[in-house]
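Missing here is one protein chain; the remaining ones are kept as they sit in the complex.
Per-chain residue numbering starts at 1, and chain names A and B are given in the order in which the chains are listed.
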Amino acid sequence: MTSAVSQLSVRDLLRSFGGIIAVNNISFDLAAGHITGLIGPNGAGKTTVFNLLAGSLVPDSGTVQFEGQPINGLSASTIARRGIARCFQSATVFRNVTVREHIVRAGYLKAIGRPVDLLRRRRLADHKKAARDRAEELLDFLDLRHAADRDAATLAYGHQKILGVGMALATQPRLLLADEPAAGLNPVETTEMTELLRRVRYDRGIDILLVEHDLRLVMKLCDRIIALNAGAVIADGPPDVVRNDEAFITAYLGADHAS
Amino acid sequence: MLVQTLVIAATSSAYMMLLALGFTLIFGLMRIVNFAHGEFVMLGAYAVYVLTVPCGLNYFVAIPLAGLFAGLCGVVAERLIFRPFLGDELGAMITSLALAIILQGAVMIVFTVDQLSVPRPISGVLHFGSIYLPNDQIFVAGSSFLVVIAFHFLVHHTRLGLALRAVAQDTEIARAYGMAPSVILPLAFGIGCVLAGLAGALTVPLYAVNPFMGEAALLKAFIVVVLGGLGSLPGAMIAAVILGTTDAVISVWFSATMATLVSFVLVVIILIVKPSGLWGRA
Partner (left out) sequence: MIRRWSFVFSVATLIGYLLIPLLINQIFYTHLAILIGIHAILAVSVYLMLKIGQLSLAQAGFMGIGAYASALLTRDAGVPFELAFFLAGAIPALIAGVVGPLLMRTKGVHFVLLTFAFGEVIVLIFVEWTSLFGGNNGISAIPPASILGLQLIAPSSFLILTAILLSIILLCCHVAFAGDLGVVVEGLERNEALQSSLGVNALAYRCLIFSGSAFIAGLSGSLYAHYLSFISPEAFGFWTTVNALILNVIGGAQFLMGPFLGALLLAPLPEIFREWVHYQRVLYGVALLLLMRGLPQGFLGLILSRLGGRGNR
């Protein structure tokens, strides 16, 4: 997997809901080794693109390739096992379960992805052990060790979102889809999240596709930006170029001011 | 034979529309799957029985009264029973099951489980040449369609209807129209139950009355609404026509059970292709 091969390749992706075309023939390639920002006003279709990439939605037409393999039409769990992870707003799934255990479980659940896997006890035991080790390392990486033994549901909102990123990382992805990771965070937490994402990219070598309304964060973090409006790509390039793109300014900032 | 089949199809479509419109209205607005819907049909039927047989009232006067009675019961049920479960689909569903059981039990206590019947107020047949059309079926079909038209008018041409449609979209918008959901929701529930009660009242002379009659009505409402898309009024009307016609044709040429089975299969196939139903929102 060299950086010359495009890691994710999206071709003519189309998805509509009833009469609304949420994603209208979008194409882009992501080369390995980047943080890419996907921005656009409310309802532009960003979350829909994520859902299509992650397999939560099936496209009406178009193809998605990940590392040279077609993944469109595959189920969310299969895509996850292929190496695309997604971080959720709130990741506290299990009742009365600690932060550490959340990360451990996120790390080995793919080893019991299908019911038959439950029978392969040895393999599962190995995966669990590896997940435990990884969880310890991740607790340090996320700076959550101080909360490791707390019930995850009692975490502050900012830490819950960090846990969400941590659980996604526990699956050992090669591409991370982050939908508004900084939404609802205060400035301090936003800075922490920004730093965390930067370290995900540069210390761990995981590529990121990022949806975020906080444009400052996006401009600071991303080395490429794809701007959507009404389901179509209206600008694509390095932050400096997109920032001054006319279509982008009118569509995005115009709509943003209006709302 | 063809014309008779058509009349049966029209009767059965109209009856299904009455059943399904109320059911889907209640779901669309409150996300309550009302398992007691069939029991409101039963209430309408028993009301007609009480008003005409022991009280000796004219059947045609009894029909609207029965509808109103069912509606009133609906308003009370919404206020007393369903209110705390707004937004809790499973809770509301179980609650509606409880209500169904209570209504069934109450009817059994008062009227026993025996079949009751109401004398046919309309008899005779119309015939054109070789075609015979039973008057009572024409009456059921005609008045059901009138009720559906009235309901349609209510929803699309009155302030209340506007508010109803607004609540289905967003409670905040409804507030902007100056109608609080706390007024609209019981009203809507009541209207749904009026339709159910009328369905029961109109068909009393055709079928016998018993405490278990709700289940068949509920089943009809279910498949129509699932086919049309839960919560969709136009979906319910079109699905009622589709299913009513299939039902009539197959009942006439084969058997009633065959008709039910075919409707099920039809619904299942459509749902596999489009899980949210023909007109449903995802």
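Methods note: a residue touches a chain if its C-beta (ideal position, glycine included) is under 8 Å from a C-beta of that chain, and two chains touch if they have at least 3 such contacts.
The model shown is predicted, which means the values in this text are computed figures rather than measured ones.
Peer 1: For the chain left out of this view, which of A:Lys46, A:Arg86 or A:Arg100 touches it?
Peer 2: That would be A:Arg86, which touches the missing chain.
Peer 1: Taking the entire complex into account, which one of B:Leu230, B:Ala248 or B:Leu278 touches the absent chain?
Peer 2: The missing chain is touched by B:Leu230.
Peer 1: Tell me which residue among A:Leu8, A:Leu30 or A:Ala54 touches the hidden chain in the full complex.
Peer 2: Considering the complete complex, A:Ala54 is the one touching the chain left out.
Peer 1: Please identify, in ascending order, the residues of subunit B that touch the omitted chain?
Peer 2: Interface with the chain not displayed, on the subunit B side: 27, 31, 33, 81, 84-85, 89-91, 93-95, 97-102, 104-106, 108-109, 113, 215, 219, 222-223, 225-226, 230, 257-258, 260-261, 264, 267-268, 271-272, 275-276.
Peer 1: Residue by residue, what part of subunit A touches the chain that was omitted?
Peer 2: 54-56, 75-78, 80-81, 85-86, 88, 90-91, 93-95, 105-106, 109-110, 112-115, 118, 124, 167-168, 171
What we mean here is this: only the chains that are shown with their structure count from here on.
Peer 1: Roughly how far is subunit A from subunit B, going centre to centre by Cα mean, in whole Å?
Peer 2: Here subunit A and subunit B have centroids separated by 47 Å.
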